[in-house]
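Apart from one protein chain that is not included, each protein chain of the complex appears where it belongs.
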Amino acid sequence: MNPFDAASPLDARYFFAEPEFFKKLRPFVSESSQIKYLSRVEAALVAVLADAGLCSQKIAQEVADACDEIEPEEVYEEEARIQHNIRALVNCIRRRISEEAQPFVHLFATSNDMTDTARALCLKEVTHAAVLPFLADLTTKLIRLARANASVGQIGRTHGRHAVPITFGFAIALYVSRLGQRIEAIKSAADNLRGKFSGAVGAYNALTLYRPQDPQELEAALMRKLGLKPPEISSQIVQPEYVADYVYALASCWGVLANLADDFRHLLRSEIRELRARSEGDPNSPIVGSSTMPHKINPKDFENVKSLWKAYMPRLTTVLMDQISEHQRDLTNSASSRFVTEFVTGFCYTVYRASSAVDGVEPDRERMRAILNEGKDPIVAEPLYILLALAGHPDAHEKARVLARQARVENKPLVEIVRQDRSLDPYREKMTPTNRKILEDPALYTGAAETRTFAICDLWEKKLADLLRQP
Amino acid sequence: MNPFDAASPLDARYFFAEPEFFKKLRPFVSESSQIKYLSRVEAALVAVLADAGLCSQKIAQEVADACDEIEPEEVYEEEARIQHNIRALVNCIRRRISEEAQPFVHLFATSNDMTDTARALCLKEVTHAAVLPFLADLTTKLIRLARANASVGQIGRTHGRHAVPITFGFAIALYVSRLGQRIEAIKSAADNLRGKFSGAVGAYNALTLYRPQDPQELEAALMRKLGLKPPEISSQIVQPEYVADYVYALASCWGVLANLADDFRHLLRSEIRELRARSEGDPNSPIVGSSTMPHKINPKDFENVKSLWKAYMPRLTTVLMDQISEHQRDLTNSASSRFVTEFVTGFCYTVYRASSAVDGVEPDRERMRAILNEGKDPIVAEPLYILLALAGHPDAHEKARVLARQARVENKPLVEIVRQDRSLDPYREKMTPTNRKILEDPALYTGAAETRTFAICDLWEKKLADLLRQP
Amino acid sequence: MNPFDAASPLDARYFFAEPEFFKKLRPFVSESSQIKYLSRVEAALVAVLADAGLCSQKIAQEVADACDEIEPEEVYEEEARIQHNIRALVNCIRRRISEEAQPFVHLFATSNDMTDTARALCLKEVTHAAVLPFLADLTTKLIRLARANASVGQIGRTHGRHAVPITFGFAIALYVSRLGQRIEAIKSAADNLRGKFSGAVGAYNALTLYRPQDPQELEAALMRKLGLKPPEISSQIVQPEYVADYVYALASCWGVLANLADDFRHLLRSEIRELRARSEGDPNSPIVGSSTMPHKINPKDFENVKSLWKAYMPRLTTVLMDQISEHQRDLTNSASSRFVTEFVTGFCYTVYRASSAVDGVEPDRERMRAILNEGKDPIVAEPLYILLALAGHPDAHEKARVLARQARVENKPLVEIVRQDRSLDPYREKMTPTNRKILEDPALYTGAAETRTFAICDLWEKKLADLLRQP
Partner (left out) sequence: MNPFDAASPLDARYFFAEPEFFKKLRPFVSESSQIKYLSRVEAALVAVLADAGLCSQKIAQEVADACDEIEPEEVYEEEARIQHNIRALVNCIRRRISEEAQPFVHLFATSNDMTDTARALCLKEVTHAAVLPFLADLTTKLIRLARANASVGQIGRTHGRHAVPITFGFAIALYVSRLGQRIEAIKSAADNLRGKFSGAVGAYNALTLYRPQDPQELEAALMRKLGLKPPEISSQIVQPEYVADYVYALASCWGVLANLADDFRHLLRSEIRELRARSEGDPNSPIVGSSTMPHKINPKDFENVKSLWKAYMPRLTTVLMDQISEHQRDLTNSASSRFVTEFVTGFCYTVYRASSAVDGVEPDRERMRAILNEGKDPIVAEPLYILLALAGHPDAHEKARVLARQARVENKPLVEIVRQDRSLDPYREKMTPTNRKILEDPALYTGAAETRTFAICDLWEKKLADLLRQP
């Protein structure tokens, strides 16, 4: 097969096309990996039976060895014959083992015990092996960017209009905190995923024949062996909320990435230019920005991040529709739930692109300062009002409003009007020198932006390190 | 105004039309309540300033009294004049208080400090006062139903086809567990909601003039006073993930309700009839089932539950789109985020309807038994295969398959064929009496359905009691 | 009831709060209007029976008079008693008429014949009375704006970066065309809505007793009387695609409004300022832009437009889920389909706000020219390359690329380098004077922006006039 035969752009354009990314994700998210996971669960099942004394450890090993050898091609071939994917896998395993071992393969299990358990296992492992490391990498880059710019003044913007100042590092620290909390949410949802081993309708019908008192103990043993939590109660399927919680955690993290991408895109706008592409300086770069306009450098990595969010976020709705399954299961979630691993792949790819997008730009501090200086004069109205109030002025807000209006009407800098207004002197004397300076230069009116930036970076640097250390 | 003037069916048909429900929710979710919440936050702000020594407790009390008196009419009138809803509220408060107190109203705050804090407070309180009690009421009813039917056999259904048996209580216990966990998720998301008091761009610009070292301490004090957690870092707005998590928790709980409604609807189908309307027996009931078919009794409460899920679930997408706000805020979340309280109202109404829907039906145990008995014969294939395997049969699955096929071909009951097959005697002897009985009557093959039902009911009875006791 | 009691922000904040808007929409979208529409359909039904000779015209008139008098209060009261909304209405009608007339009310009909027909009628009429006029008003304003600015140069922007020039009118003309086509789509979907009169399962069971050969003719007569098209075939419900098409037409038009709002918002950004609020000049305006930053003027109408799009667009998913109704109907679309009229209300409100938002701003042509002049130099690369190619240069693109690079490296204006490059003279001579001027002043490189603007405005001015003339 040719990779360009794929109908999904995720496969053709992003997954197959980036070898490093592909190598990292393939063991978890390919169709081939799904069969590996199913085989692992089948092997673990027999190992649990052996632990329980139902068969020998030798049989368990025999089955484990067989499971290791299974390739997707043969399973699909068998499925084409019998029209059942899990029974096809079981047949492939049984072919490889002794007659003595055969009865123990898939014993007590319904297909979906394997499918749901394999999915939970896969999602948990891809989270620890790829999702969290990719996110930690991005967040670490943002922490570095935030620290480096913790004191670099930038105009704050609300409604797209100049508000009061922050620092560029502070704007980034917000993303550190949002991403950090989403990372925790993703980890927590992944670690809460459940498998099951309770049979066709969830009542342990088959297992109870063997363990009438506590059939759920064998299920718990299987989960322990795989590093999963046992479920409370299930039907043929694991309660759908565990996967929904996980997909939601990814989707809501994706929204943070999309917001970051939009912010960076806008700061790269021609009229703003507070960010610039690192590659902009290289006249020998072979990179083409536009097929007709050779002078253009475009923020296409950030556009890609936003675009993938639009492509995937609405799919959470699929998962929420899959919460409904009639009676002990209606199976209309069979195809749709297969797309969850694709969702994870798309998410990881977005983080990966966001990470290289952040690498590709740098703040233009001169430009930030220029914009701030150009726009700062009317800002003084806010600190003036607060400082007058704190200094006991009887009508601080009105005084500030009148002076601001005077500045507009007379078309004079407000800072100068304030400076020359002698009636303010008694209040000015009560102000700290730092605060007096702010009235002279409102670019200094950045509040606690710098200290909060460092505090947030310290907090998440530590939390991330702890979180990644955990199994 | 006339309630039938409303354009929203939620208002006209559900909220205004059910006095008990309206009375319970109005203090939290009406537009009028939003203004009450904003007033409470404005009052708390001045109380915090008084605690910090910036103004007297007397002033704080004066402001609190004024806030108590605010009515929505006057705020809307003032807003019509000045085109700003929070400044309108502030003006209404200031009008009522002494000149001395006026400067402290809204001091240091940006409008959205109030709006976001009021929303968090409202959502947290409506959760504890209405969402959780409504859900607990429904879950308690389901626990009762599950216990009462813990041992009532019912055919399990997968693909809409008869599978192996469960008990009706077991099917209900699954909902107890799913709802229980969603209740925990909702409570956890509600208790994690945050307000803010960090000013126009989140950097505590104004507060830092007064408390340069730790402006965030005043924010924390305000949150404490209101029973909210302090935020880590914010822009003009609270990080949108807290509300998104909360709405997701509701949406995913709504999916459980929709699934329950579908299951109950289907059990009420003419061909199944394992459930029946309690009102069916009353020949004098004035209730009309159909405008042309007077004999019909319809499961319309369950239909309503499913329908409201369809109406509201997709709105989670709105909340996920609202995660994106350019720079320190772009304000395109202003109208859309107002709909969150409507979402809560719709959710509560659905729970309320689901609760009365559950009250309105009862299981028809005769019918459950009849269906089970009619369909049970082929079921024996599964326990036979397992029991033979456990008894050491060398090829148990094949043996069961052959006998099942013989039954189909000869059109004879499989149970009888099994009974008469002498080659099975040696294995039968190794089986427990309980298991032997299952081969005679596969309706007994209900696994651990009964014991698991009680275990789940015990677990959640206790958990719910604990959870509702918490503040 | 108090309007501030509403739980829906649409009701409390937008619908009830704007008298002009409320007055226009209330006859169509309130719960009260729904009952008026149902009454009209019930009256039309009896009129059709009279036309067919089944009853006298006098009876039809009697019923029509009764239907005119029905008030929602009494219907809701009766519904509370009998739990069926349409039978409640029928009872209210019957109470008012002679015994002789009573049998003809609702004869042959199932409730949903009335409900679906009333909805189609209401949606069609609100479209012609409000949706289309609101949209035409907005589009007319945009046509005026486009014409007035057809030749006002503006830098084009792709990726948020300066591309080649357009005119401001041209940017607006794109919206004229997009909105125009959506208006056609909305009208077409509205005029294609269907009612039904085929009974409980759609097979005209009752009508066939009376008209065995062509029961569908009575249905067609009812539709004609109401100005609706007859359906091809239905179950208990009208095929859901007609309403879905209509809601989609609105939703996709909403997306155009959201795009327009985003564009205008961004042009109002502090760094761009190519648009400005008309109110900005008035120092005595009582309007408050921010509760802490008195100098701010915010694009809040455009933010509202975008925000309402986010609030409503996802609800199309509800309508698509309502396409599924089991067998002859499952009724899980009962509550959800009531929200369609709210969708229409939200849409109309958004158009209304967009319209006043457009009124509230004006282009700052000085600023547009300044930005264009500042950014125009590198643009010359594109026309240079094309003109050289047209003039027979053997390697035009490479020549342009080399000169553009020289300009960057030497930090000199490209226009000047081009002007001084003598090797270009032979090609320059072959160029038209107009094209030579473009190489001197790339701000002139606006292509057909002006002529296309007028062409589009002419086209839609005529089309809109025609369209609104149609019934």
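Letters A, B and C mark the chains in the order given here, with residues in each chain numbered from 1 onward.
Just so we're on the same page, a residue touches a chain if its C-beta (ideal position, glycine included) is under 8 Å from a C-beta of that chain, and two chains touch if they have at least 3 such contacts.
These numbers come from a predicted model, not from an experiment.
Remark: the omitted chain is touched by one listed residue; of A:Asp5, A:Asp425 or A:Asp466 this is A:Asp5. Checked against the hidden chain, the listed residues C:His84, C:Arg119, C:Arg329 or C:Arg353 yield one contact partner: C:Arg329. Only one of C:Ala60, C:Val126 or C:Leu207 touches the chain withheld from this view, namely C:Leu207. Touch with the chain omitted from the figure is made, among A:Pro212, A:Pro230 or A:Pro314, by A:Pro314. Residue-wise, the contact with the chain that is not shown comes from C:Gln236, picked out of C:Ser32, C:Asn149 or C:Gln236. Residues 155, 157-164, 265-266, 268-272, 283, 290, 292-300, 303, 317, 321, 371, 375, 378-379, 381-382, 400-401, 404-405, 408-409 are the ones on chain B that touch the missing chain.
Summarising the interface, chain A meets the missing chain with residues 1-13, 15-17, 22, 25-26, 29-32, 35, 72-73, 76, 81-84, 86-87, 90, 106, 109-111, 199-200, 206, 265, 286-293, 298, 300, 303-304, 306-308, 310-311, 314-318, 321-322, 330-336, 338-339, 341-342, 345. By the touch rule set out above, chain C reaches the unshown chain at residues 54, 99, 103, 107-108, 156-160, 163-167, 170-171, 173-174, 177-178, 181-182, 185, 199-210, 212, 215-216, 232-236, 239-241, 244-245, 248, 251-252, 255-256, 258-259, 262-263, 266, 313-314, 316-317, 320-321, 323-331, 382-383, 386-387, 389-390, 393-397, 432, 434-435, 438, 445-449, 452, 456, 459.
Operating definition for what follows: only the chains that are shown with their structure count from here on.
For this pair, chain B with chain C, the centres built from the Cα atoms lie 34 Å apart. Centroids of chain A and chain B (each the mean of its C-alpha atoms) stand 25 Å apart. Looking at chain C, one finds that residues 265, 290, 292-293, 298, 300, 303, 317, 321 touch two or more other chains.
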